[in-house]
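Handing you a structure now.
Every protein chain but one is kept in place in this view of the complex.
Here the chain labels run A, B and C in written order, and each chain numbers its own residues starting at 1.
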Amino acid sequence: MTVAVDTEVNLGGITLRNPVLTASGTFGYGSEFAPFFALDRIGGIVAKSLTLEPRSGNLPPRIAETPAGMLNAIGLENVGVDAFLAEKLPLLPEGLPVLASVFETDIDRYAEVCKRLSGAPKLAGLEINASCPHVKSGGIEFGQRVELLARLVRETRRASSLPLFIKLSPNVTDIREMARACEAEGADGISLINTLQALDVDLATRRPALRNGLGGLSGPAIRPVALRMVWQASQAVKIPVCGIGGIMTGEDAVKFLVCGATAVQVGTANYLNPMAAVEVADGIERYAAAHGFARVSELVGTLRPYASSR
Amino acid sequence: MTVAVDTEVNLGGITLRNPVLTASGTFGYGSEFAPFFALDRIGGIVAKSLTLEPRSGNLPPRIAETPAGMLNAIGLENVGVDAFLAEKLPLLPEGLPVLASVFETDIDRYAEVCKRLSGAPKLAGLEINASCPHVKSGGIEFGQRVELLARLVRETRRASSLPLFIKLSPNVTDIREMARACEAEGADGISLINTLQALDVDLATRRPALRNGLGGLSGPAIRPVALRMVWQASQAVKIPVCGIGGIMTGEDAVKFLVCGATAVQVGTANYLNPMAAVEVADGIERYAAAHGFARVSELVGTLRPYASSR
Amino acid sequence: MSASPSPPAIRVDAEVRANQEEGAENRRLRLGVPGWPGSAPGQFAMLSPGSRGAAERYDPLLPRPMAVYRTVPEAGGAELEILYKLSGRGTRLLADARPGATVRVVGPLGVGFPLPQLGQRALLVGGGTGIASLYELAAAAQARGPVVVLLGARSAADLMGRADFVALGVDLRVATEDGSEGTPGRVTELLETALAAPDAGGEIVYACGPTPMMRRAAEIAARRECRCLVSLENRMACGFGVCLGCAVPRTEGGFALVCRDGPVLDAGSVRWEEAS
Partner (left out) sequence: MSASPSPPAIRVDAEVRANQEEGAENRRLRLGVPGWPGSAPGQFAMLSPGSRGAAERYDPLLPRPMAVYRTVPEAGGAELEILYKLSGRGTRLLADARPGATVRVVGPLGVGFPLPQLGQRALLVGGGTGIASLYELAAAAQARGPVVVLLGARSAADLMGRADFVALGVDLRVATEDGSEGTPGRVTELLETALAAPDAGGEIVYACGPTPMMRRAAEIAARRECRCLVSLENRMACGFGVCLGCAVPRTEGGFALVCRDGPVLDAGSVRWEEAS
């Protein structure tokens, strides 16, 4: 039995026409996809992470393929916050929710980027990428130490009144603890997961597959880990969770909603299929219709654990 | 140029004819594979993890397929330490190194299982599965808290003079810290990785794909994460590392050796191909021969990071 | 009255000889399997749909259990017939395999059906893909006594292997849910009718199909005090007793492994409430 479906969701104060955003670093600054589909067919865009100054990234090779996944170590390459505001943001259509993503190497610089972004007319919100190595802590990621993460959220919260989302690192013992710290410091939502830290070897040369050595694993391979973390985090906090990790189809996205995500982000799938985000949005709607849900938002958190679950 | 290759390796005092073991829980108690190949063609066997008493496991469904991986939540199902010694161990051929794997819910019971195993004539060593939830700590795994892990190693070390390997959980922020704790407490080696904690959803019922809810992710999907952890751990400690995670072919195994593993364990691959372990052993030898290594052990730790690696 | 002895399993690359459509979503796969040691009725094999082709691929990862529908011995091995239904990714990719392609086979696996006692009437109840487990049993049981085969499907087009059973010359009765062939309704109703006949008594019942169907068949047989054997279709990773993934809870406590202790189990030994 098919019903008309209301796809709108509210993500921490931002109204999205459907729950599909694009993940930071996988959708450029958005306009690259304009040849493939009308951007307002998706819920919104999270742009490539920005630093205070423009930065160039790592030497190649920067990417490698793995079973049902890919590795990347792009480095901090981006146009910088000012060029983003001046040159990239204006290219995006009116009315499309755009979140700017921020990463930096110390907390003051994170806060400064947030401050500059807060004046922008078109921005719907900020996403703080906490997977960046904290230089002063010898390479540990901000998102890997709960005190560091709490301070990062506090200072970026203070720097901006835009809706604030914290994108967590999955390379932690307990994601719930990290989610709770974000909630306690006033974040409007959390996004997860970022890539899993990983490594591959080129057997012809016995060098790492990436020049950087370590890289981040993304794609369908990591989806079951992402679903676990989204489920754990959404049980631990009341603020909304945005689910990310290996989403290729509408069904994959529905799994995240069922596990408690209010919205999702499509990442690696955009590379293999520039229409992926639209197809995911359509697929969610189809699933909702086929299963008698009048509103997509009613799918959120509907996971029914078995009674005798241990 | 092809050379004759010496495949023997020394794993923490145990001599293996080649560096390929089978991973706990994926090779039964060994004799199940006798129809497929002569067991002494591989380096050794790690048997299914044992508890003090026989235990039956979780209700079905216990397994599910994921992209390039699988989820499992078998539960603690095993025949118990006494039946293993009386009925299973005698079925294995003389001269084949067999490691018994141990898991329990508190440290005293771990130690007791180790004690009972230590008398057995045929055992080459023990592997402590630290991925078991510590009941008193509310479900956190022994391998997820460094103090708990250190105590576990200390007590099992005291309980047995057999070569002692600790199998680490990958669900941690920093695997190096865990590896160092094992070394400090006198372990003879570490094995990693166990499965990544994960979840999948059955969209027909919106239930978890496994009755248990959470499960462990294994298979090629996790290999890049395993390689990263093996590389990090082998940099952090001097005791040997046994590499595990998604090994399907000889080339996959060589990647682990290159990253610093002294030996490897083949897990999920045994299910799809009961000849997998032998084929992996042959493949390692072929790679060594083709690349001019007279000894397989010379491949260990040969990863050459790029000079300009960040 | 125990199961026929099982030859040891082999692992081998089989060659696809044919992979034909048979009705809507049913397919018949014919494989040339070098070294196939033969199998007992009710045994199965693991088939890898994923790795087939010019390079290994690990999505999908796991092999699929499939009943040995029929085997024809030949020099150096056997031709294996598999009847399957397009249901998920695994079977759809299997259907992609063209003649000449390679499919990895591990088998024969499991413990098959105990045969009827001499002269005992056998009632075989098959639904959906479960029908594929029953053909060799029907052939073997015919040598021991009268055989009634009851087959069920949603509609005539979904029915597997019908013509083969007709050719065997067994007493064949069909039920379809939409009434497009045979009696309208469920196959378990045919079983009820057969066991209610005045000449009924002392039969042995074999059932393979969806879990609710087998459970119902077991209840009907129990009420008539007939022995009932079921062949379960659980999810499997290995097929030979090492992953413990296929466990089914037993009435007496603990679990049976469908791949090693089954797939054929005594219906009374299964704790049906928690069997999936």
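The definition used in the following text is that a contact is a pair of C-beta atoms (placed from the backbone, for glycine too) under 8 Å apart; a residue touches a chain by one contact, two chains touch by 3 or more.
Quick caveat, the model's predicted, so the values are computed rather than measured.
Across A:Thr105, A:Asn273 or A:Thr302, the residue that sits in touch with the chain not pictured is A:Asn273. Contact with the chain not shown here comes from a single listed residue; of A:Val46, A:Ala68 or A:Leu123, that residue is A:Ala68.
Annotation for chain C: contacts to the undisplayed chain at residues 50, 53-60, 89, 92-93, 95-96, 98.
Within chain B, the residues in touch with the undisplayed chain are 67-68, 220, 308. Against the chain not displayed here, chain A makes contact via residues 25-28, 32-33, 35-36, 56-57, 59-70, 72, 74, 77, 219-221, 248-249, 268, 270-275.
Rule of thumb we're sticking to: only the chains that are shown with their structure count from here on.
Path length between chain A and chain B in the touching-chain graph (shortest route): 1. Chain B has its Cα centroid nearest to the centroid of all protein Cα atoms in the structure.
By number of C-beta pairs in contact, the leading pair of chains is A-B.
Chain A and chain B have centres, each the mean of its CA atoms, that are 33 Å apart. Here the CA centre of chain B is 36 Å from the CA centre of chain C. In this assembly, the C-alpha centroid of chain A lies 46 Å from the C-alpha centroid of chain C. Among the residues of chain A, those in touch with two or more other chains are 67-68, 220, 308. Each of residues 58-59, 274 in chain C touches at least two other chains.
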